[in-house]
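One protein chain is absent from this view; the other protein chains keep their places.
A, B and C are the chain letters, set down in written order, and residue numbers restart from 1 in every chain.
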Amino acid sequence: MNKTAAVVGAGISGMQAALSLAERGVKVYLIEKTSSIGGIMARLDKTMPTLDCSICILSPFMLAVDRNPMIDILTLTDIIGAEKSDIGYKLTLRKRPRYVDMDKCTGCRDCMSKCPKKITLEHEEPFGTVKAIHFDFDQAIPAVPYIDAENCLMLIKGTCGNCAKFCDKDAIDFEQKEEIVPLEVSSVILATGARPYIPLDRMEYGYGRYKNVITAMELERLLSASGPTEGNVVRASDGKEPKNIAFINCVGSRDLKTGRGYCSKVCCMYGIKEALLVKDHDPGANVTIFYIDIRASGKGYEEFFQNAKDSIRFVRGRPGEILEHEGNDLLIRYENTETQEVIEECFDMVVLNTALVPCEETQQLSEMFDISVNNYGFFMPSKDISCPIDTKQDNVFVVGACQGPNDITDCVSQSIGAVSKTFSMKGDIKQKEKRSLPGASGKDPRIGVFVCHCGKNIGKYVDVKDVVEYAKKLPDVVYAEDSLFTCSDQGQKSIKDTIKKEKLNRVVVAACSPKTHENTFQEALIEAGLNPYMLEMANIRNQCSWVHSKQYDLATQKTKDLVRMSVAKARLLEPLYQREVDVVQHVAVIGGGFTGMASALEMAKNGFRVSLIERESKLGGKASVTNKQKDGTIPEELAEMMANHLEESNNISVFLSSEVENVEGFVGDFILDVSTPNGIEKIECGTVIIATGFDSADVKSSGYTTSESVITDEKFSSMVNCGMLDGKNYVFILCVGARNEQNPYCSKFCCISSLNHVRCLLEDKPDANVTVLYRDIRAYGYHEDTYREVSEKGANFIRYSPEMMPHIDIDKKVVEVYDTTSSKTRTIEFDYCVLERGAIPSKGTTKLRKLFKMSVVSSGFFAEAHLKLAPLDTALDGVFIAGSCQYPKGISEAITQAVSAAGRASIAMGGGTYSAIPITASIDENKCIACKLCMDMCPYKALQMSENGIHMEVITVSCKGCGTCAAFCPSNAITISGFTYKQEKEKLKAIFEGSME
Amino acid sequence: MLNSIHSCMKCGTCTGSCPSGRVVSFRTRQLVEEHCLGEIDLDDIAIWYCTTCYNCMERCPRNIDITDDILRIREEAYKQGKVLPQHKDIMSYIYRTGHAVPINEEIKDLRESLGLSRIPPTTHKFEEALGIVRLLLEEGGFNDK
Amino acid sequence: MSFEPKILAFLCNWCSYGAADMAGTSRLQYPSNIRIIRFMCSGRIDPNFVIEAFLRGADGVMITGCHIGDCHYIDGNYKTVHRYEFLKEYLDTLGIGSERLTLEWCSAAEGMKFSQKVTEFTERIRKLGPSPIKGDEQ
Partner (left out) sequence: MTNDEFAFFLGCLIPNRLPAIEKASRLVCDKLGIRLYDMDGASCCPAPGVMKSFDKNLWLKLAARNLQISEKMGYDLITMCNGCYGTLKDASMELKEDKEKLSDVKETLNRLGLSFENVPNVYHLVEYLYFDYGLDRIRETITNKLNLNVAVHYGCHLLKPVKYRRSENFEVPQFFDELVEITGAKSINYPEKSTCCGAGGGVRSGMKDVSLEIAKRKVASIKGADCIVTPCPFCHMQLEQVSNIPVLYYTQLLALAMDIPKDVLGLEVEL
């Protein structure tokens, strides 16, 4: 029986899960309640901390989901019932009508321009309207509009019908009815995400009442170039650009009044991001952020925050209230808690950084599947920290923002992890189908040109018939035709038939953008027995008819030019093939902490042989210095249990007191020289997972030394674990060796582990006097509950500033600290003063980095391929990173990454071969002068010197085809398939061969 | 469910909400903090600036019953005899008349001219009831010295 | 008849080609003088292509790529920047003039920016008049 899965919710989490499942050959039903996949991320302008354009990095992802034959996208669909069955679950789906026939619609938008009914979209309400027939956002997928039934004049009153009248494709179908569909699947992954909280119950901030108080999500839409104002930040009240903008943090989070005690984890950072973007739009704007603690806990976050300080004003203090004054200006009343001044200040616009809250159906779904929700209404993993994505049910998983606020990186890790857990590679999964692509046919070029009218989208602005006649005269063109919609079934059939009839061996389609339909036409070529790379598209719609729609003659002329250019390149097209490499079915895991052990176990479960290499004489990493967790887990016991499992597994060899000394080879076949107590061991493996964790920073960098009573976090941990604590007064100093000049990043785990220290201490000694000296308590997510709990129990928190580090007097056993929120210097006695240290990359990092030619980020931790969307991959194919070596983190996050990295490695190894994209560099040995220029330029380290040392060679499996090397080669020795110098030069030449005017 | 003042996270919402803090140097958050640390100065007149508007308490994101806590602080001050003379006067009025604001001849005339009873039907009119009020006050340790 | 410049644009596949598509979906109008050639990465754009374009008769060349930091291939566009600086000098030396070359960053959501930049650049070249080396080769 083939396995199938339902993924519920198509945000980044759901899409990532669906793609990972599809990669494993699992049939996926991606169920989304709205009209498009994409979720929150599709509506963001940029993503922090890299300031990537959100839709740019997401669009290719969405397209990949759309095109994947293993994924069925079911939009406008809800789950209304679920029942356990023999294979998993029988679901009942309700599919709501779109009123547009997805097979017929081409996404031309003609209907929308003619629709008389305007409506507003969520998060865009004060700023702009769309039509009753619309897309939720420009890049929606499926790229088919839908009709909002509640607002369509036809559907409510039976009048209008304009859209139907103007749709050439007859795609509008008012007769569509709601359908109830059964679906049986073996597993369910819930990825229903979160909603931005609508802050109506914090009325003192006036949202909904004051026009110029908006939410961060609304600002995100304003900032977005494809949002309602095309990227202009304006006030809803008068359309003017605001000059004085305030952001307020923690609106609806860390707030028992609105029932949400948790911290939403992402809002500090997205707030800073939006503030910077506002500044970017208008450098003259004054931007202020009101905060309690800036929770920049994550890779690159602290640096992002520190840089933002140059242009953004940060005020510590949560405002009391906002009053609306004349001209809709806003008066904020607040206490600057660092000066204790009470201030009333006027702003033009106020942005509320609101919480993430669970989606409406969480409760209902939890009952349907009999899984738990926590007291805040998010899905709750059932097991302890060792399985943060499992639920009570074996085949139901919860990933992403639906189990609590998460940033994109964490969403992605969790999704890949869940898939890994659901389906182990070997046995269960059918092998990936290998497809051999057809080769070349015929020597001399025989080109067919297919010009599309795209309804009126091209036809109305360009003389298509004239273009066809023109095309027929071009060299090597043996056939040309026009059709109303080339992408339609009919259009594709015509291509396939003509290829056969006219013996075409190259095809030019002049139509929309290759980004939309290249794949569609490539499939048609394959079906007709042609190599898919014998296709060249001319983008005569998006880049011609639509942008010159008032210049019929010029547009027609340009269309001819574009066709001529494509034909010129087409004459030189050559077949390309998927590249396959054999992969050794063995993985090396470096580092034996929680992450390494979890990765190793997961890989063994997936059926691969594993070598686990640990530098120390014992497995477990930091487990022995970690204390009992809130959920009762004792890390040391967990580590022991995992170590036992490792031992029991026949598939795993553990090398203790061992280190990697040399690395050769590349994905599929690495050879590691490992120094073990028994000498050098050679390990041949297909992939490598690096899990080398972190080391603790030196207390000296903060000016401290340890003593009997001034102890490190680790010492304290051990003392707690052994019940050795004997004092009454405890002072904890946070950010020791962190967030300073030497280590300018935030180590993320230390606030959490410090709170855990305090919790354990107070459990043991409820009467202890505890003082925590902190800069920001970064108790992100549910850790806020621990922060609240320990302060309720009497732990005192005092905020210090890095300019005045707390002074420890070891002899007198007192700490002197300047308390910034009361502007007083306080002297606190201690029996023990605990230095909570930040993290630094573990000591072997530089060596490993050199061995594997990996990159690190500025903090020294390993660099991932993409911080948001590929956090476990590296620039090096076949090498993955996970856990605290990627960035310091807590145990459950580390284990999630471990499982996910195992998932990524399994996919790379599964099926025994590794396939790479066909667009690659190749080097003409005769032309190469071995100057090595290209080698330094390649971002993927895909070039190496040949064994004889006289020319470069391409490691084709690693090459991504960017072409950078080719651009640098002084002797034109490098060819990029699909974009060869000759092909492009022909294309370029062709531009000037006709008359351009 | 209300939380102990110790759970204060020093957010400043309370101070930012306080109508008095805008006029005088009374800082709600600081009062909470001082109470946590046992550093309250009961001689400081600041504790009497709170109008008991409840803004801080209704807005505190950590659900701390701030206004009630301020009243507890004042009770402590009263116990130590640290009260304002004006407030003491009011207590005396209540002791003497049952009213914090007793009637006077002018108002009596006004009442009559409005067609109301010259003396309102309160402890002003009912001696016996005033006696019980006094007994209660005395039991509570207050007598009009 | 007034001078109609011939403009050639090299676009990277990921961001700026997306921006050009977006300008279309948004029906933003710009002068029709431009012809686009797509590469996978702006880092691929060999100086030879640019020179070739001028030799063949282009009056202006536009290079667009992903914003710095957004490169699909990690850092290809950093290399583009360096090459751009070099090319400008070279164009001056050749007497073509560096002002006939421009480099712009456009994200896939910046259809508006793309159309504006094309319009501006076309106007700039129109003012400059025909390329001084036009017709020299061929």
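Note that in this section a residue touches a chain if its C-beta (ideal position, glycine included) is under 8 Å from a C-beta of that chain, and two chains touch if they have at least 3 such contacts.
Just so it is clear, the model here is predicted, and its values are computed rather than measured.
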Shown chains touched by the chain that is not drawn here: A, B
Looking beyond the chains shown, say which of A:Glu125, A:Asp173 or A:Glu204 touches the absent one. A:Glu204
Can you list, in ascending order, the subunit A residues touching the missing chain? 203-204, 209, 323-325, 331
I need the residue numbers on subunit B that touch the omitted chain, in ascending order. 19-20, 22-24, 45, 48-55, 57-58, 67, 71-72, 74-75, 78, 83-84, 86-87, 90-91, 94, 98-104, 107, 110-111, 113-116, 120-126, 128-130, 132-133, 135-137, 139-142
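Convention: only the chains that are shown with their structure count from here on.
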Looking at A-C and A-B, which one has the bigger number of contacting C-beta pairs? A-C
Quick one: subunit A and subunit B, Cα centre-to-centre, how many Å? 56
Please output the residue numbers of subunit B that touch at least 2 other chains, ranges allowed. none
Where subunit C touches two or more other chains at once, by residue number: none
Please name which positions on subunit A make contact with subunit B in the complex. 204, 250, 254-257, 292, 316-321, 333-337, 340, 342, 344, 777, 787-788, 791-797, 799, 821-822
Over in the complex, which subunit A residues touch subunit C? Could you list them? 45, 50-53, 55-57, 59-60, 109, 138, 224-226, 230-231, 513-515, 539, 541-544, 546-551, 554-555, 557-558, 561-562, 565, 875, 919, 937, 939-940, 960-964, 966-968, 976, 979, 981, 984-985, 987-989, 991-992, 996-997
In their shared complex, subunit A is touched by residues of subunit C numbered 4, 6, 8, 14-15, 17-18, 20-30, 32-33, 35-41, 43-49, 52-53, 56-58, 66-67, 69-70, 72-76, 79, 83, 107-113, 115
